[in-house]
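Yeah, one chain of the complex is gone here, protein chain that is, but the others are all in their spots.
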Amino acid sequence: MKALFLMFALFFAMPLAAQDALPPAPYAYRQLDDPAQEAKAQALMESLRCLKCQGQSIADSDAPMAGDMRHQVRLRIASGEAPEHIRAWLIERYGDYVSYAPKISATTWPLFAVPVLLLCIVVMVLLRRLGGRR
Amino acid sequence: MIAEFGLAALWLAAALALLQLVAGSLCLQPKGERMSVIVRPAAVMQGVLSALAFGALLLLFLNTDLSVKLVVMNSHSAKPVIFKLAGAWGNHEGSMLLWVTVMALAGGLVALLERRLPERTMLATLAAQAFVGLGFYAFLLFSSNPFERLPVPAREGMGLNPLLQDIGLAFHPPTLYLGYVGMSVAFSFAVGAMLTRQVTPAFATAMRPWVLGAWIFLTVGITAGSYWAYYELGWGGWWFWDPVENASLMPWLAATALLHSASVLAARDALRAWTVMLGVVAFSMSMIGTFLVRSGILTSVHAFAVDPERGTFILVLLAIYIGGALTLFAMRAGTIAEGERFSVTSREGALVVNNVALSAILGIVLLGTLYPLLAEAFGVKVSVGPPYFNPVSAIFFLPMLLVMAVGPLLRWRRDSAARIRPPLMACAGIALLVLAGLIAWGPPGLLPMLGIALAAAVGIASLLPLRGRKLRRTPLPLWGMVIAHFGLALALFGASADSAYSVERLVAARIGQVTDVGPWQVRLASVEPTAGPNWTALEARLEASYRGGAPIVATPQSRYFWAPVQQTNESALLTRWNGQLYAVLGGEAEDGRWQLRLWWKPFVTCIWFGGLLIALGGLLALIGRVYGDLRRRAILARIAQRKVDLGR
Partner (left out) sequence: MSAGSWKFWLPLAIFAGFCLLVFVQLMHPAEREVASAMIGKPLPAFDLRAAVPERPGLATVDLKDGKPRLLNIWASWCIPCAAEAPQLEALRQQGVEIVGVAIRDTPEDVTGFLARYGNPYARLGADDLSEVQLGIGSSGVPETFVIDGAGVIRYQHIGDIREDDVPMLIARLKEAAR
């Protein structure tokens, strides 16, 4: 029964907790006027993780905080900041978790080493299986 | 009574699984053959009983029996009938029961229909199927009983997550489960064949239709799931590399590789160990993926909360089954000779390339999905998403596509490259032409550009095996292959075109205002309240005209569900042959304007048509194989009859 109660509490608490009275940030749902800049912003937003959501990028989320992050991204792009600079700014605050595009680092090198290893294995297997006996 | 009946049927089914396992294993001992008469009937009855148990659960949900805990937690009397039924499997216990039911039904069907395997291998297979089933029965009965009653019936149910109250999603999980759990047959076949050392072409031909069946459901399930995410999540994305999507993709990759390696084994008696391992891996991936997602270990919207105790239970099951099968593999694989080398220019050579590429992609998806977990074990949080998966998997996917274009044109054993050079040069020419055209028109980014050019070439190349054949007399499996390969090219084209050329417009529109989105003019005519059975909504009336044509009405909604309380966006889609207009109604902006999100997505529907074509190709191949088998049986029966006649 306790579990039941908890479920209840969760179901009703979640939408309430997510509610806020303010309208979304100006650039949360508004594109930049310059299409080239907007394309840059969009590409960046698709690769940044919404911190309040489960497995969504800030480009795919209706959470207010994701809206505020989109606003930040668009403003900074509009002021001429480079997308990778903005990503670095966010990583400085939230760690690698905020970016869906892992960079080669002390903690992520296997993500890149394993595909290279796989490529070697694939080539090796093909060389061994294919081609006439020499 | 219905709940008690369901529970009793489940216990009986579990008992029969135990009987099937014991009798089947005894048959493998010398002098144990007498037990063999029990095994097949036990498997069939087990299937029937578990289906009855699942039927009982459906009935409970249909009647909204509020004395059953599961119904109270996941249903509501005001829900439409179809979503009451969907509530039965939209939760942990119900989905586990569905899992067990599909597994028992698959085992029963194998027992009923399969006649090509040596009897000993067959019995070992059924014993393995029962062994796997037994663990899940135990899990269900001891820690996830779906038929549990409440001490006091509840007044009202708590409802189903509104995101799940969608016709597409109602049938998405059962379809996927048919695919996931259908793979258990491949697993059992592989274990049975290893136990009795019968990894033969006959084993491959016997296994192939079963894998095809499961693979078709998996393909449809993934396609439907992707379309669901596309229109329900409201941002126009259709694949997010979310853990749950990866969980469905991994078994699909393994099963696709398995289908191809099985045809090498059937035709050339080679790749034995490899095929057996893929058989084990395909179902292992189904179990691992489902476990990871459902247990909430990987953060996903699809997690049903599972406590650590249940999680440990399933992990132990996984360790026993997968660990056991892989140990058996390690011990037996050395005795299964792999056969001779293949020529580079041969059908089997191309299939080997396909297999290693698919396996490498599988490895990358597995790595990318698990890596955040691994990093967390060392106290680091990382995210792995599309910017990683797309390019890294493309390293293997694009070359594989090229080989896919060539492979079907090659003959088995040895072929001359010169024979297929002219058609391939033509295809390469088309690819280059398309590439040049795209660059001239304004290059849309490297991957989409390569995607479109390759899709064009591969699409045409995939039709080439039909060249010079009488279409009426072309065997169905060949048709299946051609259609499936064409479907993949079509899906690739859709995906690339969408990512290259889709147009996005976010506007705060006044009533009456017209917005341009690509070739469309969209006028916001009105925003009015409306209501459904368990929701109220604001509905926008959009009048969209394509290149100044007659306006078509689209009605995106912003829905408020009350049980449980949640808000969802219902997108509106206008489909043309060359793409879709995608419209979402957002919140009310300042001074009476409304937030609208509009996309024009050229050829986006090709993604899912492609997926369906892949499944259709599988279906044709399956029909062809089953029909061929029936004819073979009829001929054998006639020969036997003639022998009897001659003997007289």
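The first chain written gets the first letter, and so on, giving A and B; residue counts start at 1 in each chain.
Throughout what follows, a contact is a pair of C-beta atoms (placed from the backbone, for glycine too) under 8 Å apart; a residue touches a chain by one contact, two chains touch by 3 or more.
All figures in this text were calculated on a predicted structure; none of them were measured in a lab.
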Hidden-chain contact residue, picked from the options B:P308, B:P391 or B:G549 | B:P308
Among B:G323, B:P399, B:G549 or B:G592, which one is in touch with the chain left out?
-> B:G323
For the full complex, which residue in B:A267, B:A333 or B:V565 touches the chain that was left out?
-> B:A333
Tell me where the left-out chain touches chain A, residue by residue.
-> 13, 16-17, 19-22, 25, 51-52, 64-65, 68-69, 71-72, 90-95, 97-98, 128
Residue ranges of chain B at the interface with the undisplayed chain = 273-274, 277, 280-281, 284, 288, 291-292, 295, 297, 299, 308, 311-312, 315, 318-319, 322-323, 326-327, 329-330, 333-334, 337-338, 370, 373-374, 376-377, 381
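Keep in mind that, in the parts below, only the chains that are shown with their structure count from here on.
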Listed in rising order, chain B residues that touch chain A in their complex are 69, 72-73, 158-159, 233-235, 237, 240, 242-243, 299-301, 341-344, 349, 352-353, 356-357, 360, 363-364, 367-368, 371, 374-375, 378, 380-388, 392, 395-396, 504-506, 508, 564-567, 569, 586-587, 589-590, 595, 597
Of chain A, residues touching chain B in the complex | 4, 7-8, 11-12, 15, 23-24, 29-31, 42, 46-47, 49, 54-57, 59-62, 95-102, 107-108, 110-111, 114-115, 118-119, 121-122, 125-126, 128-133
